[in-house]
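With one protein chain removed, the remaining protein chains of the complex are shown where they sit.
Right, chain A next:
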Amino acid sequence: MMNNTSNGMISAPSSSSATANTQSPGIKTYFKTPEGKYKLHYEKTHPSGLLHYTHGKTVTQVTIAHLKEKPAPSTPTGTSSSSSASSGFRSATARLLGGGNGNRALSFVGSNGGSKNVNTNARIGASFTASSSSTSTTSTNFDGKGSYLVFNVGDAIFISDLNSQDKDPVKSIHISNSNPMCHAFQPDAKDGHDLLIGLNTGDVYTVSLRQQLQDVGKKLVSAQHYNKDGCVNNSSCTSIAWVPGGDGTFIVAHADGNLYVYEKNKEGATDSTFSAIRDPTQFSVDKAKYSKSNPVARWHIGQGSVNCISFSNDGAYLATVGRDGYLRIFDFSTQKLVCGVKSYYGALLCCAWSMDGKYLLTGGEDDLVQVWSMEDRKVVAWGEGHNSWVSGVAFDSYWSSPNSDGSGDNVMYRFGSVGQDTQLLLWDLEMDEIVVPLRRPPGGSPTYSTGSQSAHWDNIVPMGTLQPAPCMRDVPKLSPVVAHRVHTEPLSGLIFTQESVITACREGQIKIWTRPDTESSSCSETNPTTSKLSLASKVGGSS
């Protein structure tokens, strides 16, 4: 009765590409996309002695940090010169597209972002050698500019120079008796405290990245310490973010389902107290009992860990994902739930906004990359292609659509995802290609002309409600444009920059993949049909 024999019989030859991958130790140093070849430029990691000690204890997150020329600018600069798509990494928030809810023209994410960043690119390029040499030799009086990667492994925070070939970090900071879990950077932060660090003990630090680089020691210097010894909340920090344009306001998510709002500029360092949570199953916001304390507010999201938080670029919306599988979108200023949806199944692990604020990506334990539309208030696509949990998602805001001819109707987005299957997947989302699936009459043959549309597409969802998981047949499926195994370990993060795609694995290895040469790659050769959103429910990206 136990079906051993038949199982063995059919499942033996089923594995194809994945097995081949795991058996070959070598990982290709490039991958091809319709627009050209991405090449492994260099790798960043932590000093090797640390490896075994930390193994499995923490999951590495990466933050990209662009330091500007002058130390700790006290006058706010007009526009943020640096930008990067933030994702499973909390990165310096770019505010290129300000309003976010703009018109059609704004939705040409790729080209728009690209053109605006040309000079940024040049500047980073110029600072290349200067910054790397200055940090390696005379880092003690560092006050230049540069791009850095901040990442956590075990009990340490490492800072690497993004543009140097050096594999080793320029700076290691050890936090005694606890592990950093998450971090975020804000280039325009006032009074120089631009880097946030959240620990497994619940403690939170704000520091100046520049001051850390200037210091020779292995400890955090001039740190502002919040939630000391977890006195307000002692569950692990999971995700941390600056409120865009929030003038020093930041948010920390915890493993017990709470978020805390801190105001960096607030006088007085007393710790806050909050009233008990009335109903742990319900969303509630509470203000601190005393006004001169931090954190200023507690948001109880729900039961189970909040795994990731992400602000829309204009700071209007806050998205959270967590153990209960729900994506929730809040209006940050009114503290109200706007909308949300449950994953197909299992926890959600990561989320990221599109630059224009129209779409949200989530990834999680159902192996799916989910695309949520703010306009439709619906899941508009499921990306199938990962062979394990999806741990990082991000829109590529620098990518320009090959057919961005200004027709306006053909909006296209490029996004990426990384998973515990060690793969990086790139996806194209072309909204006019989305076909609304029709409900098939039970038992009947598939019909596309008759039959009523399924409830998934019909219902008008009232404001502030959480939708149940959609049915498999109701959601259009996407197949990846490219799938590439980038590390030997499960992945934990993904960042798109102007020049490259950055991938990180859980154990603290980071790889920087340079984009195709814009000159040599001819966009005309690309075949858009391979990358379109289609209804084909092919499994596992088997091509």
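Note that in this section a contact is a pair of C-beta atoms (placed from the backbone, for glycine too) under 8 Å apart; a residue touches a chain by one contact, two chains touch by 3 or more; residues count from 1.
Note that contacts and distances are computed from a predicted model.
Trainee: Looking only at the UniProt record of the hidden chain, which name from "N-alpha-acetyltransferase, 35 NatC auxiliary subunit", "ubiquitinyl hydrolase 1", "Cytochrome c biogenesis protein CcsA" or "Anaphase-promoting complex subunit 11" is the right one?
Mentor: Going by its UniProt entry, the chain not pictured is "ubiquitinyl hydrolase 1".
Trainee: Pick out which of A:S373, A:T488 or A:T514 touches the chain that's been left out of the picture.
Mentor: Here the residue in touch with the unshown chain is A:T488.
Trainee: So one chain is hidden, and I want to know which residue out of A:D155, A:D215, A:D314 or A:D421 touches that hidden chain in the complete assembly.
Mentor: The one listed residue touching the chain not shown is A:D421.
Trainee: Using the document's definition of touch, tell me which of A:G192, A:G248 or A:G346 contacts the absent chain.
Mentor: Of these options, the touching residue for the absent chain is A:G346.
Trainee: Give the residue, chosen from A:S172, A:Q224 or A:N387, that touches the chain omitted from the document.
Mentor: Hidden-chain contact among the options goes to A:N387.
Trainee: Can you work out which residue in A:D367, A:D396, A:D428 or A:E499 touches the chain that's missing from view?
Mentor: For the chain that is not drawn, the touching residue is A:D367.
Trainee: Which residue numbers on chain A touch the omitted chain?
Mentor: Contact residues on chain A toward the absent chain are 1-4, 6-8, 10-15, 18-19, 22, 55-56, 255, 305, 325, 344-347, 365-367, 386-389, 420-422, 442-443, 469, 471-473, 488-490, 539-540, 542.
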